[in-house]
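Yeah, one chain of the complex is gone here, protein chain that is, but the others are all in their spots.
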Amino acid sequence: MYEQIGIWLAAFFTLAIYSFLYKENPVYRFAEHVVVGISLGYFMVYTYNNVLEPRLVRPLFVEGQLGLIPIMLLGLLYITRFFRSVSWLSRYPIAVVFGMAMGLSFPRTMLSMVLRQAEATVIPIYRTGYAWHDVLGSVIIIVGTLTALIYFFFSKPHKGWFFGTGSKIGIWIIMIAFGATFGFTVMGRISLLIGRVQFLLTDWLHLIE
Amino acid sequence: MAENNSIWDKLFNMDRRWIFLLMAVVVIIPFFFKMGLPINTTDEVEGIYNYVDSLEQNDAVMIGFDYQPGTMAENQPMSEAVMRHCFARKVPVFITAVLPLGNGLAEEAIANLTDPDEPGTFQRVRYREWHSYDYGQDSLPSRVTHDQLVNLWERDHQLREDAMGWVFEGVDYVILGYAPLFHIVLLGMGRSIVSQYPADLYGNPTENMPMVKRNKSAREVDLGVTVAGSSAVLWWLTYAHESYGMPIAFGVTAVMATDYLVYLQSGQIVGQMGGLRGAAEYEVMLKRDGYSIEEGKAFRGMDVQSIAHILIVILIVVGNVAYFAGGYHRKGRRLRAGR
Amino acid sequence: MRRTIPLLIVMVGGIMMMIQFFIPHQISQAVFGLYTDYVPVIAGFALILGVGSLTRVHYHKVRRRAENWQYSLLVIFFLYLMPVFGIILPASLGGQAEEPSVFHFLYRWVQIPIQSSMFSLLAFYIASAAFRAFRARSAMATVLMLAAVIVMMGQVPIGDYLGKWFPALGLWILRHPNLGGKRAIQLGVGFGILATNLKIIFGVERNWLGGAGR
Partner (left out) sequence: MLSLRATVPAMVLFAMAGNVLAQQGAGVLAPPGEVTVSDVPNDGGDQLLVCFEPSPDDERVNSYTVYRRMQGEGDDAWRPVRVLFPGQGTSFVDGRDPDYSVRPGQIYEYRVTALSESGEATGPVYVAEEAADGEWFNTNKVRILIGCAVFLGLIFFFFSKAQSGDKLYLRPIPGIEAIDEAIGRATEMGKPILYIPGLSTISDVATIASLTILGRVAKKVAEYQTPIMVPNRNPIVYTVAEESVKQAYLEAGRPDSYDPDSVFFLTQSQFAFVAGVNGIMAREKPATNFYLGMFWAESLILAETGSLSGAIQIAGTDAVTQLPFFITTCDYTLIGEELYAASAYLGREPKQLGAIKGQDYFKALVMLIIFGTLVLGILDVLANTDLVAWLDHLVTSPAAG
């Protein structure tokens, strides 16, 4: 029963959103505002139930771990954000969370996003058993990365055989890469539409299995 | 020329809602004609599949539901496919989420895989049900394995006829759910899972769960699969893989797929599913090896996807032909055609 | 007090965690443990910011009877309806335990469909833009579109009917030239993150302080 009501409700909202394709209208606006409220409300509930309750409220108020009081007070400082005269206090919890997160990120990002990527470009051009397109592939990975980096290098003008030619090759490589992104993005958006049509045709209208 | 231009002008200035309508028709009609076009599998997806296929009940997998409902059409089939694979191989699954919305999606995935009205699904037993059950003189081992529990449980319970097998909450899966600052949670789980998640989504204490007893920290988890519609996957890479060596696989939306192949080539991840196509490949392999009785939504969607791509390509070609034939490229542009 | 101490906290915390990474000793592990155990709890409170500012924006709209203020009322209503059904009164639809809760019902049948539909709107706009705006204006744009078409057709099963080499070519583009270009871009992103980390730790970038208490 409830599932049936739910499906009809979902179908209504799906069509309400699609009505935007025809024209912006009150039904669309209704759906859009409903989702703004619900999604943040959902967030609120889950943060309380899954984080604050088991990790703060229960240990502090039920089990009596008083050491958590400073943590709670620090967290509550976020509220000061809404009172102009004391809003600077909200910077304290932000600073604690933010500063350490930045420090945490620095060496790890250096490793996983910079060093590992540089390492992965150090590959042999030819190994026994490589087909011609594999060799070409390795060369393109190495040259492609190098030249695309040259394109984004700002300390030298794009002139001469290294920086001039390099940046030209680089931009072509980047364009091919963007082409791949383009193709995949189109694919992704269509997949999402297919998902909705699948819902409408299967769960709502029962037109297909 | 002027006459010619007016035709193209009309074409370009026609109401775009006609094109919208065309698109709608193209994605609706093919649903009524099942083509079932074959899909070839690629190394990227086989990497994950073969990895999971090498695991068994003493290992463990962690799946991150790191997407929002918005990209559900692409991501949900991926997480369901990997989860089905794990359930069929009895590999315990830890479920986490970078966003609170992931919790609901995880619940929905479990519900789909254990739907009693569908053949080929699993029969679910909730934690409280089997944990507080009276097993007679046999006591329940605290680190009970899937097989041991099935033996005990089947004395009094019968598996549904068309089901693939049992799934016990707390032994075969646990929804740990969302926690804020998930990258720190990942790091913390490297020390202990219970410290980060004292209770699961339903408030059951995790420290009593056999699968948590057998895999106390994320170091003991053999594969992390992050299914995502955002760059949250990089958190897994940086904070789980590079910090304590958890093998990682990506399931990403098509929009992101091309960006993250670099991590496959660098050997930082074991495989990647990209978009609906990636999910469809996984479904094909599941069916091939008998883990499912038919392919899922992703595979069925790929037929429609084919037709829609053809439409887009035709539109691009016609649009450009018209653009150049109509001489628009010469008109009134003072800037040199840039990039 | 207002700026210096928060900036100092950021600097000390940042440098501490940076060094911590290289030190495996127990003391350093203990610092790290304290951080992973308690900071997520503090971060949980950040929710106040989101809920508070949304409430404020829409409350003002309603009070001023701004254009379309009725919709703002709707936002506030649903925003606070969720916690009522989720925390205070976790009631199920018909009162029985097996039935889904109102909270879950709203999520599953209202939020999921709206969000998924919103994202899928783009498929229509892509179709329209494909016809009217994606132009081979230059050699580079031409290359981009050519690669796009090959990759697009290579990804769908029907591409196989154009010849086996076709999907293979699509994959080759994906695995080699795409990889080279993307790696350079990703490296750039990496440098950007690193520089931002440092700029924030050492107080060069102070946007996070916000306008608060200026």
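Note that the chains take the letters A, B and C in the order they are written out, and that residue 1 is the start of every chain.
The working rule: contacts are C-beta pairs under 8 Å (C-beta built on N, C-alpha and C of every residue); 3 or more make two chains touch, one makes a residue touch a chain.
Only a predicted model underlies this, so the values are computations on that prediction, with no experimental measurement involved.
Colleague: Under the definition given at the start, what are the shown partners of the omitted chain?
Modeller: Spelled out, the missing chain touches these shown chains: A, B, C.
Colleague: Please pick, from B:His85, B:His131, B:His146 or B:His241, the residue that touches the omitted chain in the full complex.
Modeller: B:His241
Colleague: Of C:Met82, C:Leu121, C:Met153 or C:Leu171, which sits in contact with the chain we cannot see?
Modeller: Candidates C:Met82, C:Leu121, C:Met153 or C:Leu171; residue touching the omitted chain: C:Leu121.
Colleague: So which of A:Pro54, A:Pro93 or A:Pro107 would be touching the chain we can't see?
Modeller: A:Pro107
Colleague: Please output the residues of chain B touching the missing chain, sorted low to high.
Modeller: 12-13, 58, 143, 191-192, 194-195, 214, 216-217, 219-220, 241-245, 255-256, 259, 332-335, 337-339
Colleague: In the complete complex, the non-displayed chain touches which residues of chain A?
Modeller: Interface residues of chain A facing the absent chain: 20, 24, 29, 32-33, 36, 106-107, 110-111, 114-116, 118-119, 121-126, 138, 142-143, 145-146, 149-150, 152-158, 174-175, 178-179, 181-182, 185.
Colleague: Which positions on chain C touch the chain that was left off?
Modeller: These residues touch the chain not displayed: 18, 21-26, 28-29, 57, 118-119, 121-122, 125-126, 128-129, 132-135, 137, 140-141, 144-145, 148, 182, 185, 187-189, 191-192, 194-196, 198-199, 204, 207-208, 210-211.
Note that in this section only the chains that are shown with their structure count from here on.
Colleague: How would one label the connectivity among the chains shown: line, ring, star, complete, or other?
Modeller: complete
Colleague: Can you check which chain pair, A-B or A-C, has more C-beta pairs in contact?
Modeller: Between the chain pairs A-B and A-C, A-C carries more contacts.
Colleague: Averaging over Cα atoms per chain, report the distance between chain A and chain C in Å.
Modeller: 4
Colleague: Send over the residues of chain B in touch with two or more other chains.
Modeller: Residues 20, 23, 27, 70-73, 101, 104, 179-181, 184, 187, 254, 258-259, 262, 265, 275, 277, 305, 308-309, 312, 339.
Colleague: Quick check: what residues of chain C touch more than one other chain, meaning two or more?
Modeller: Within chain C, the residues that touch at least two other chains are 35, 39-40, 43-44, 46, 107-108, 111-113, 115-116, 118-120, 123-124, 126, 130, 140-141, 145, 149, 152, 155-156, 174-175, 178-179, 182-183, 185-186.
Colleague: In their complex, what parts of chain A are in touch with chain B?
Modeller: Chain A residues touching chain B: 21-22, 39, 42-43, 45-47, 50-51, 54-55, 97, 101, 104-105, 108-109, 111-113, 116-117, 119-120, 141, 171, 175, 177, 180-181, 184-198, 201, 207-208.
Colleague: Write out the stretch or stretches of chain A touching chain C in their complex.
Modeller: These residues of chain A touch chain C: 2, 5-7, 9-11, 13-14, 16-18, 20-21, 29-49, 51-52, 55-56, 68, 71, 74-76, 78-79, 81-82, 84-88, 90-110, 113-114, 117-118, 120-121, 133, 136-137, 140-145, 147-149, 151-152, 170-187, 189-190, 192-193, 195-196, 199.
Colleague: Over in the complex, which chain C residues touch chain B? Could you list them?
Modeller: 32-33, 35-37, 39-40, 43-44, 46, 104, 107-108, 111-113, 115-116, 118-120, 123-124, 126-128, 130-138, 140-141, 145, 149, 152-153, 155-160, 167, 171, 174-175, 178-179, 182-183, 185-186
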